[in-house]
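Note that this complex is displayed minus one protein chain, with the remaining chains in position.
Chain lettering (A and B) follows the sequence in which the chains are written, and residue indices restart at 1 in each chain.
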Amino acid sequence: MSRSASLYSRGFFIGAFTRAARQIVLVILFLAFCLANYTGAAAAQAPTYKRGMKFVTDETGRRMAIPFSVQHVVTLAPDLTETVYALGLGDKLVGDTSFCDTPPAAKLKPHVGSPQTPNLEAIVAMHPDLVLATTSINRAETADALLRLGIPVFTSDPHTVRGMLDSIARMADLIGAHEQGTALVAQLQSRLDAVHARIAELPLVHALFVVWEDPLITIGQNTFIADALRWAGAESVIVANQNWPQVSMEEVVRLQPDYILFTANHSESNKDHELNRLRAQPAWKALRAIQMGRVVRVDDEITKPSPGLVGAIEQIAHELHPEVFSSDGRGEGFEHRTGVRMEFSANIRQERECDFCGL
Amino acid sequence: MSSGAGSGALALPQPVRVGASTSPVRLKVEQASYAYAATDRSAPKFTLGPASFEAQQRELLAILGPNASGKSTMLKLLAGLLKPLSGRIEVDGVEVSELDLKMRAQKIALVAQESELLFPLRVWEYVLQGRYPYGRRLRFESDEDCLLAGNALAQVGADALRDRWMDQLSGGEKQRVILARALAQQPSLLLLDEPTQHLDIGGKVELLRRLRRLADENRYTVIVVTHELNLAAEFSDRIVLLHKGKCPRIGTPAEVYERELLEEVFEAPLEVESGYSGRPRVILRATR
Partner (left out) sequence: MRPLTPQRILGTCLGLCGVLFAVAVISLRMGAYPISVRDIVSTLFEAAAGRREEVPVEFWQVVFGLRLPRIALGILVGASLSTAGAGFQALLRNPLADPYVLGVSSGAALGAIVSLIVAPHTVGAIQIAAFIGAASTIAAVYFLGRRGGQLDSPTLLLAGIVAASFLSAIIMFLLTMVTGSELRSIAFWLMGDLTAPPPTTNVLGWLGFLFFVFILAAGAMYTTSSDLNLILTGEQEAKHLGVNVNRVKFVVYIAASVLTGLAVSVSGAIGYVGLLVPHVMRMLFGTDYRMLIPTAAIGGAIAIVLADTLARTVVAPTELPVGAMTALAGAPVFIYLMRRRMR
């Protein structure tokens, strides 16, 4: 069907316009692919090996090149910061997270943000030779992103106390502090052995380790907390493969653990109040352990795979098996059994992100 | 088309295209029938036809009947939305149901119940959409499109509404604009499905007068589906009466409006009189 000249020519114009547009788009894409291949190839050649570097595989299976001489270290978790200071390498630490507060000197170091969302540019700005991360609190994406930038990230993956000691030794080697590492590990191991010697013959105490009160969350058997408890002569009444299983109070009442363990944060909060509060609640009242006051406030260190963990193990062992430790007075930090000072804070989540707790 | 493109504002273009049939018969329905059945094998629940009639240029044809008489089915057949089971329906000599969508829209404009507009739209944008059947899929309107749309608005007397927002129009104004969009399609056939439903008596008369004018002066072929007996009698040239799917009578109002026939079809006590203008009038007989 014929059309007037203007309509037909307008149609032609549209056709030409879209054809031209299509051609331009194709040309741009072609150029983009060329550019991509060029710079992509260049990026793939990012220096992964230079003079003075060695290849290392970390505990998650990632391979990277780390300089022989490590002068600048950035840590992405509080327990790693603690380890670095325990090795006496506080001077080499150029950056840590805003949650790192043990030892207090760590609070004064430049911060890169939170362990879960560290600012990558801030890390780059610190010119680190090595970044330390851990699977217990950091995201895999952070480590991947830093590796892609060419910054080596050693991620530890602690599941047991022994494993934690091995990690400390390995990290010490990487930072060039072999002697300090060996010494620290030996010291920690001897303390553990001392505890073990006393309680090896005793039966394991059945305990419930409370990560979060409501909903009631405890630890699974594959966590290093569970392993630490075993070193302290206790065993979780809940057996689960998940790391942070949620359980019902009924189940706990049925199992009637001998002891209830709570974590505390660093600030002092009400002590006897907490025990009375729990005694008043119908759910907790049914537990014999609450009725008998067999509640232990565990130092925060139990949640971190760091040197302080050993101290927490010692504390728990003292609390649970006082009869074999009564001759040692370890003084501060360890509560006598009869005057149980229950320090429990419900503010864990506000103080620190509770990444152990189900979202 | 040259007269439309080159002349000034109100040159009313002829809706005849070069190459189209120049005979006055626009619509030809030959023994067309249709049937609805619950499934393919059960007996048809409703059968329409077979019906035969024609409509010419400048004619206003009314398809009249009570509810469930098959009016909407007939309309869908005429619009090509349904394919007749037997017979043919031709517009300008071409079988309607075999046309592709765009060609069909160039020949037939269907004005049906309107949907609610989702986003605000100006009147001229709305009417310009009537030019869609002409041109490529992704199209930009040409000057000619704008001219034709403007003419369509003029034909319905809605030129002043051009820059108003669609949702600010009154019922009657909106009716006119919808009609203008249909006219912008430059159809051979203008189909309207019960267009007077939501209008008061003044609106009904105004609309039918306009349709009459469009048929007479602008040479459209207008087909109105309605159940309004007196309006159909007053304004249409011929009437196709439908009753339970059958066509008992086709002819001028005077021929169709016979008391017994109407009473049987509409199942109401009616009286047929001769009206003021010479056309029949239907009134209710006293029912006491």
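Odds and ends about this structure:
Everything below uses one rule, namely that contacts are C-beta pairs under 8 Å (C-beta built on N, C-alpha and C of every residue); 3 or more make two chains touch, one makes a residue touch a chain.
Just so we're clear, the structure is a prediction, and the values are computed from it rather than from any experiment.
Listed by label, the shown chains that the missing chain touches in the whole complex are A, B. Looking at B:Glu30, B:Glu141 or B:Asp237, the residue that reaches the missing chain in the full complex is B:Glu141. Only one residue from B:Gly70, B:Pro84, B:Gly150 or B:Pro195 touches the chain missing from this view: B:Gly150. For the options A:Arg139, A:Arg162, A:Arg191 or A:His206, the residue in contact with the chain missing from this view is A:Arg139. Residues of subunit B in touch with the missing chain: 79, 81, 101-106, 109-110, 112-121, 124-126, 128-130, 132-133, 137-141, 145-146, 149-150, 162, 185.
Taking the complete complex into account, residues 14, 17, 25, 29, 32-33, 35-44, 47, 60-61, 98, 111-114, 116-122, 124-125, 127, 135-136, 138-141, 144-145, 148-151, 242-244, 246, 355-356, 358-359 of subunit A touch the chain not shown.
Note that in this section only the chains that are shown with their structure count from here on.
One inter-chain figure worth recording: subunit A and subunit B are separated by 76 Å, centre to centre, where each centre is the mean of the chain's CA atoms.
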